[in-house]
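Of the protein chains in this complex, one is absent; all others appear in place.
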């Protein structure tokens, strides 16, 4: 470790919280929620993943022990309220900020699990859970089909890649500020490229795409 | 503290559980769930907020350590089954019982956090989480748009006001049975009046109401 670990982890985590909070406020704007709903959705998406992580790790959730965690959702709500004006760029902005949160949370979730002594498999699982948990809560609450399950998009794989890379770097003792930045950049680029190019992976059952049948046995449209 | 604190807290909490449980059974009736679904939805809404609170506080959830917490959902289910007959008064009754639960839970959630040594910001956040958590679970489970996010209504602000007032009273040493009752009455009146008069707060983005555009750039209907 070549940098003050705990403080850097908190700053990384806070940056991730801010990115996810903006994605929550943007979704609230699109769903025409009011400004209180915007603050609530921003808080849920940005703090939810970390709260789940810390509850599983059996520590007091960071959002409840450190008041600094309440600033990013407030800031995001105000930024979207005062600065947002275009109705065209919603989706792009939401995807970009969400990808930023994803890239940071898969690292901080994995790191916190490893530093508290979890085994590598559990650390990867918890990193992915932290990264996708807040967005899943956001989409379920706003009654959207979760991005996570969109078969025309790739969402969980970048988080899985980031959590795995973080674990490998940690176990081999080569995790530092530089390698962490590379991992975050890779996850962000993977996620955004997958969305822009509509990359996708095979469906849950082999052969249905070839047969041209959908899950109910009807011809696909 | 001028009254036996722990016992009073449990009774307040149980009263809140009962109010929320009735709101759950009423929603189950409207959605035509059966009597088992009524009991389950009543349990989820009335015990869910407190379970989330106690998990975050890292204590055994009250519902699992004190069997008395199982009585209110049972009672509410039976009351709705045997006594409810009108199909007109659903919404009013649901809002009133829900407001009763909200008024009590924002106090008990905040108090429990403060008495376990949380900082004031965390206590307010946890009070609001306790108060709105059960209702959010109820609405998500019953596949309704959460009341919490209805832009034509005010739901979270009364809980926030109640949690803030409770924290101020506690910190200044003036929290007692009388001031607690006043806070509960204020929260209840705020919530019910906001609903009756359709009070609302600004949307998540400034200026769209003036422009007459909705979130997708279409003229508002």
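Going by the order they are written in, the chains are A and B; count residues from 1 in each one.
Everything that follows uses one rule, which is that a residue touches a chain if its C-beta (ideal position, glycine included) is under 8 Å from a C-beta of that chain, and two chains touch if they have at least 3 such contacts.
What you are looking at is a predicted structure, and each value in this text was computed from that prediction instead of being measured.
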item: Candidate in contact with the missing chain, chosen from B:15, B:63, B:106 or B:159; value: B:63
item: Full-complex contact with the absent chain, from A:8, A:93, A:157 or A:186; value: A:157
item: Sole residue of B:143, B:172 or B:198 that reaches the chain not shown, by the stated touch rule; value: B:143
item: Option touching the unshown chain, where B:85, B:172 or B:198 are the choices; value: B:85
item: Residues in chain B touching the chain absent from view; value: 25, 28-38, 40-41, 51, 55, 58, 60-61, 63-65, 67, 70, 77, 80-82, 84-85, 87-88, 90, 140-143
item: Residues of chain A (touch criterion as defined above) contacting the omitted chain; value: 55-56, 58, 118-119, 121-122, 125-126, 132, 136, 140, 145-146, 148-149, 151, 154, 156-157, 200-207, 213-217
